[in-house]
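So the structure is just underneath, and the comments pick up after that.
A single protein chain has been removed from this complex, and every other one stays in its place.
What follows is chain A.
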Amino acid sequence: MPESEAINALLRPTEVCKVFVELRYVKRNGERKRRILAVIMNVQGGEEACVFILKRRVGDAAGIFEILPIYTDFRLSVSQSKPVNLNDVNRQQQGRTDFTLRLSSGSREVKLEISALQSLQPVLVELKRLMAVAQQRGYVLDGGTHNWVQFYENSRKSASSALTQAEKYNEAEEERAQSSLPNPFINLDSSVSGGNVKAIKEAWAAKELRAREAKFVDFESKRMFVGSWNVNGQPPSQSIAPWLQTAEEDPSLFVLGFQELDLNTQAYLYSDTTKEEEWSKAIEQALKSRGKKYVKVASKQLVGMLIVLYIDEKERDKVKEISAEYLGTGLLGMMGNKGATAIRFRYYDSYFCFVNSHLAADASMVERRNQDYQEICRRIVFNLPSQYPDFTAYTHSNPWVASYYDSRHSAASSIAVAGSPTGPGKNVTTVFDVDHLFYLGDLNYRISLPGSDVKALVSKGDIEQLLQFDQLLMEQSAKRAFNGFKEGPITFPPTFKYDIGTSRFDTSEKQRTPSFCDRILWFQNPLHTEDPDWAKVLWYRSCMDLTMSDHKPVMALFETKVRKVDKERFTTVHEDIHRELDKFENESLPDLVVNLNMLEFGDIRFNVPVTKTLVVENKGQVLAQYRFIPKPDEKHPCKPWCYINPPVSMLLPGDQVKVNVTVLVDNETAPSLNFGVDTLEDILILHTENGKDHFLSISGTWLNSCFGNKLDALCQFVKPVREWTMEERKSILDLSESSPERDALTEDGAESAEGSERTIHDHEDGLSPTPPKPGADNRFSLPFQLWRVIDFLFRFGMDIDNLFTSSGDPATEEYIRECLDTGAEFDVSVLLMDPDSEPPESADDADDDEADDEDGDTSRRSSTTDSPTPPSGSRTPIEKRDSVKVDIDKLLKDNPHVHSQTLVGLGSSTHILPSSGTIPRPRPRGRAVAVCSMAETLIKFLDSLLEPVVPDGMSTRCIQEGYLTYVAARQTVQRLPSTNYNVFKYVVKFLRAVVENYKGRGELNVERLAEIFGPALLRIPKSLDGSATNSSESLAQFNTNRGPAVSLANKRSSSGIKYATVSTGKSGQLAGKVMMSGGTGGAIGMTLSGTTTPAGSTANLATARSGSGNAEEVMIRKRRMFLMHFVDLANPELD
């Protein structure tokens, strides 16, 4: 049968199906069921409509699953839902987008799911239209419209009740089994945050305990006698035995409710207990003759209302946690002439509540009675036993007991609840928070018939007919009062009103209509609706023999199931549940997986970043966050030469993130590696929030560099830096630690001046500006690498525009550094080659070199002879290395800018043998770029020195004492240790040569050079003023924080803020770049060098910083003046 037919088969001719769609109904536990959504409209005008959720049955018409009338409170929302259960391919295909449709009408709410949004479109259009209609016409619940829906509501109910008991049981079992399945820690709608985990666990455990109640609970049927009597203010003058003796066998409990014990108006204000005592005696008298002995365990009186509980003495200790309350709803809405008294207690492991109530009188007061009933249900609350801190704790300890929330949809829905009386944080229970609730008393509902008719029907014995007009039953069916309550079949005549002393209906003037005022009802436990034996009435009677009141007593014998928890089995189930929770909890732990645990970076060179990527994937079922955390006793997650991006990230289940780990050794970190203090080895800890940790081993091979090195060390070893042994490298620090000159100078200037003088004298022989050659002590007088750089600049750069002011090419600089570190000759031909003249790949080609040899030679010769300097832009030939040497000598000789004295023996540069292995040549960029790259290398080299040319301990004095005159300045530098002095002298000599060569061009004057080289030669200590000291500390702190080279870093930065600032800036900048590009090493290198003009970076930074401290600004100015003395050609050279 197609859907449309199935739907139509269901409908009466007065209704039509406007539109329908097939979709999935989402159960609360996340399970999906196929359902049909149909929009049904009444055709008798008014466009009254409902949404029906239909269920297909095999070979049958559709069954109504849910009805949502379209009133003004009808709401719908559509949202896109991400498939959650990625593992379950049966239920949801991966990658499919689902849409969630939520519909609600009043308290009814359904969640539906559909994949094809377009098929939902017509439904949405129609619903929107009908919602507009409902708004326009003001359709509301109980507003007199939509009466036709009742027909379908009935068919919906009968359909579900048509199921056999067995089927129902199975379905209920299935539902429970299903509800146990989902992991409580994996919430479909939102992620579980740490704070509510505890609550989730407790709630889940409670829910499971409730579902598995049968496994650890034994139920025993217990009989209880419940009676109610309005005694009309009369004392117990008659024996009440006829009332209480009616039970064939002895029940366990007697619960009796009395009304109008005391009609004295004073009793409204002053209640006294004598009446209770009187009646208790009468009760005890009446119960005496029974087989069991009964004892009173609880009672509560409010004016005329009294409720008492008697129990079989043998079970006295089974009744616990008794509490009793009252509520007055009489005069002024609070007096005790009307209202209720109630008791709540635990009997074995079941909770009972009995409410004895006297509602408003008079046939016309139906509304008032309804209202009083609601007031009583809402406002009678019992304090929790002291062992429960709040309601949540109580429900978690008694999860199997029905609660107000379970009852909401039956009883409480008709109660106008203004804020729930119970709930988390509150410490009371309502009358509904029990297993068994009984409501008894003079409820005062009348029969809406003339008295004579009633009497006639009574005499005919047609009680059934009479009940058609019973106000209480009518109110119940209209759900205006006592919704969800049940009552035994009434087979007795009305209990009110009789002439006192008789069983004759009222013959007084008033001729009150006989009515069933006195009633005993019980509330259908919402958790046990399928169990007919949960609570059942064995009989329901009135007692005609007692005539002293105008009411006849009523009584009922109930059989109820009483729970007994088996401790042992309970513990087993409890343990099972916690084991399952453990499993769920472990399953719901964030589970991040990394694709590798070893990151091998290979060779690492100074200032050349290398990046490796690792993939982190969330293979768990919950949102997971990772972060890199520091190792024990460390403050940073990685060594200072390592950069992680992103260091923190959050991943949805199934998500992947690429994490770039970059190793970059800069000025800051090179020294500790050069001197063997640190190695490129580290373990990163990738910590999953609330989950496991992954260890990532990272390793690389540091290629020793003259950058971030020490002048002393560079002079000491007559071999390429790269070939220093580890022992040699480690010895460097020891060596310089004990250097007497430096220590003395640092501590006390006056004394040390002498020492330095002596040192210089010792090295007098090697002092004149000579090419670096190992001296008699097998030591260079100045670092060979420095000489090579300056030599190249002097030979090829003395005519380049923007020397020292435009930046170099990172690749070229990298090549230069590599040559310096390995001792390999610069491939001058490649460096000087015009990028446009030759395809770049030919640069490395030996054949091409050979072929171009002669040609190149001549062309170079001609160019040098033709003009004093090689014209920039002219074709630079490719030459063999030997020929270059020769050629260069020639070039130098012909260069008028050369100061011959400083360049003695320039051509013989073979004191350091190159390391084996070839160095990849950079792409030729032309002479100008090569020279600028070399210039930048010079600045960076000086800048990278662990200790500057003018050691930190001396720089202040040098500047302060020497800035005014040349003589004074010269005196100060003569105190420098010999190596430092040699380097200083050599650099100054070179700068003078620059000034000479650029004379008249205005670009590089004395002042400009002093400004550029000032920071590279002398770092301004920060102990100039308070603020500077602070920043020094923060820098020292920074260095400490940054990592392993603590001692080194501190040593250099503690007296060199300027320098450290620059380095910091670079690191920061690099980190920024890494973060942004996340890209290749090349890109990073580019960015770095590109933004760092040789003069610019330091100078600019100096300027930027100077704003903060005036003293520093002054020092910078003085430093420039100090240096200008030496560079000024008017002053003699240093000797």
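Going forward, contacts are C-beta pairs under 8 Å (C-beta built on N, C-alpha and C of every residue); 3 or more make two chains touch, one makes a residue touch a chain; residues count from 1.
We adopt the following convention: contacts and distances are computed from a predicted model.
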{"item": "Protein that the absent chain corresponds to, by UniProt name, given \"SAMM50 sorting and assembly machinery component\", \"Small GTP-binding protein domain\", \"Barrier-to-autointegration factor\" or \"Metaxin-2\"", "value": "\"Small GTP-binding protein domain\""}
{"item": "Contacting the left-out chain in the complete assembly, out of A:F52, A:Y71, A:W279 or A:Y388", "value": "A:Y388"}
{"item": "Of A:K296, A:K426 or A:K536, the residue in touch with the unshown chain", "value": "A:K296"}
{"item": "Touching the absent chain when the full complex is considered, from A:K486, A:K692 or A:R1001", "value": "A:K692"}
{"item": "Touch with the omitted chain, as defined above, among A:R368, A:K426, A:K631 or A:R957", "value": "A:K631"}
{"item": "Contact residue for the chain not shown (choose from A:S105, A:N398 or A:S978)", "value": "A:N398"}
{"item": "Touching residues (missing chain, whole complex) on chain A", "value": "194-195, 197-198, 201, 268-273, 276, 296-303, 317, 319-324, 326, 328, 334-336, 341, 346, 349, 385-388, 394, 396-398, 565, 567, 570-571, 574-575, 578-579, 581-583, 585-586, 589, 597, 627, 629, 631-632, 683, 685-687, 689-695, 697"}
